[in-house]
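Starting off with a structure, shown below.
Left out: one protein chain. Kept in place: all the others.
First chain written, first letter: the chains are A and B, and each begins at residue 1.
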Amino acid sequence: MSSRHFRLGFIIFLTPVLLWLLTLIVIPHIDLLIASFQAENDQGKLVFSQENYRNFFTDSVYWYTFVRTAFYSILVTVITFLLTFPLAFYITKIASKRLGGFLSMLLLLPFWVGELVSIYGWMILLRESGVINYILLGVGLLHKPVPLLYNDFSMVLGLVYMSMLFMVVPLISALESLDDSLIEAASDLGASKFTIFTRIVIPYAAPGITSGAIVVFMLVLGDYLSPNLLGGKNSLWFTEQIYNEFIASFNWNQGAAFGFLLLLLSSAIVWLGLRMSRQRLDKAVGA
Amino acid sequence: MSPILEVRDLKKVFKNFTAVDRLSFTVEEGDFFSILGPSGCGKTTMLRMIAGFLEPTEGEIYIRGKKMAGIPPNRRPVNMVFQNLALFPMMNVEHNVAFGLEQRGVPRSEIKKRVDDMLERVGLAGYNAKKVTQLSGGQRQRVAIARSLVLEPSILLLDEPLGALDRKLREHMKIELKLLQKEIGTTFIYITHDQSEALVMSNKVAVMNHGDFEQIDTPQNLYKNPRTAFVAGFVGETNRFELAQSGHGTLRTRSGWKLAKEDAQEGMHWLFIRPESVILLPDPRMENLNRFHVTIKTILFDGANTKISGIIEGSGDEILIHLPQNAKFAEIREGDRVEAAVHPRDLRCYPKEGS
Partner (left out) sequence: MIRSMPRSLGYRIGYAIFVILFYLFLFAPLIVISVLAFNDSQFVSLPWNGFTLDWFFADGPDRVGLFHDPELLHSLWISVETGLIVAALSLVVGTMGAFLFVQERFCCKEPLYFLAIAPLVIPGVILGISILLTATLVGDWIEKTTGIDLEFLRPSFWLVILGQFSFIATFVLLVVISRLKKFDHTLEEAAMDLGANRWTVIRRITIPFLMPALVGSFVVAFLMSFGNFNTTLFLVGSDATLPIELYTQIRDGSTPVLNAVSFLLIVFTSGMALLYLLLSKKE
């Protein structure tokens, strides 16, 4: 094997990878940054400007939407964790191996089917003429239908629903490697259930919890479907602002600025999560 | 004084498998009590019932005369050293050892003092801040023992904790554990499938098979006077022959080897002869010996533990014979035909198992 031959192979492998990363990741993001600092002047020409960012900081609607999106993303992440942690514990530590395997397989199904279909299902369930109202009226718990759709509740529900898988998978793999004997040993040394959870199980699963939280937060922050279809007109999600600027107002430069702010927020949270759990990015995203 | 542990008619049935079958025994204060048996004999089930991780199907466990039924593991006066040690990886040495004391609400200053004392006793003084992942196998072992002993349990349960160590360290830890137990005087219940661990460390050994104890005895007695065929075969190395006939002062193996034994009982099925009971090149003046010739097939050199494998003339049976490493036997070579003998009292006979 000559070294010239070897270099040729190397270049054949490197070129498509470089092309992918440069043309589809690096350059577009640089473009995004540049575009966000451009605005049309009076003659309709694009010039350097901080106007897009100024708009963001001066118009309270943008601000409010941004903070609201961040807040709800954190809330959804927390709810998702609280909901899936007991399940992951059940699957890995309580259920028999077979049942656990079956249950974790079932978890994947809604994910494969896709967010849009699940959301559609929730719309059918929640709306005023929907299945839940029909059942509640039928059994006499309600006398007239209640609007369950197009509010913050239904939006959060949809976001939690589509995030669960991304939380539960890292939790399951973290808890799977937790040796049962650690829990037994803690109990043998006198620890209560609560102590075992707070001192042994949660610290042990911490890396899994952070990776799950990072991915869920990122996905929720960048989600469009749940706020748009389940949250209704008043959902005020930041991705909707981006969409409006790009598709409705056709002000791409403003949209680019919003996009960049969203990217900054999500990167900051990812970075913070990695720092806190002392993990590398590739480990955290499940490589 | 009442025994520290009393087990009465203990039984554990899993679905359709009886792991422990109506066992009763007692352990005295200060004993190093080993339960020795092959894997699947029910010894781990036994230990987990004493620790409280399993509820017995029937029977009772008393510790210092107190009934243990319904008392969860975290409130029993026993602690366990796990097979894989189960050290908490997210805590350092000190926090591991302090964990149990914290659960009992012992004041901080006292915890610190007792942890330091304990670490010193197991020879790990100054290791407080080390991560458990930074320790060697032997050190991890000692942390696991310290973590349990610091709670001053009535009984320390050990679930084959030496299993994961390499051979050399295991030999070393055997002696260390025995000395430690002697020094602190806590009752140890130790389960293992390794007969040498049990024999070296314990002052009482229970040999377990199919959920039942075959014999509870001192290591010496177990080796010299095994009560059942299983014990004779499981404890120590031995040659086993199937008998075709026994009684009237003679034994005859299936392969036709005839031996004299005055007190031979009728209806025996197995004959056991330990390799060191066979005398090579016996003194011609000695009487009452069963003399025979063997052709040496191979010499299995292993220092002081060297043995030869030979074929018995006449019957064709293979037999292992201990070969002392001294001048008298230095000339023995593979293929040689030599005389050997065995004293009748060293012929141990047992009936067929289960009868």
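As a convention for this text, a contact is a pair of C-beta atoms (placed from the backbone, for glycine too) under 8 Å apart; a residue touches a chain by one contact, two chains touch by 3 or more.
Values in this document were obtained by computation on a predicted structure and should not be read as measured data.
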Option from B:D9, B:E55, B:E262 or B:E318 whose C-beta touches the chain left out: B:E55
Touching residues on chain B - with respect to the absent chain: 52-55, 72-73
Chain A residues touching the omitted chain (full complex): 1, 10, 13-14, 16-18, 20-21, 23-29, 31-32, 35, 83, 86-87, 90, 93-96, 103, 105-110, 112-125, 129-131, 134-135, 161, 164, 180, 183-184, 187, 193, 196, 214-215, 218-219, 221-225, 228-229, 239, 242-243, 246-247, 252, 255-256, 259, 262-263, 266-267, 270, 281-282, 285-287
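In the analysis below, only the chains that are shown with their structure count from here on.
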Averaged-CA centre spacing for the pair chain B and chain A, given as whole angstrom: 56
Chain A partner contacts - residues on chain B that touch it in the complex: 51-53, 72-75, 79-80, 82-84, 86, 88-90, 99-100, 103-104, 147-148, 151
Complex contacts: residues of chain A adjacent to chain B: 179, 181-182, 184-192, 195, 199-200, 203-204, 206
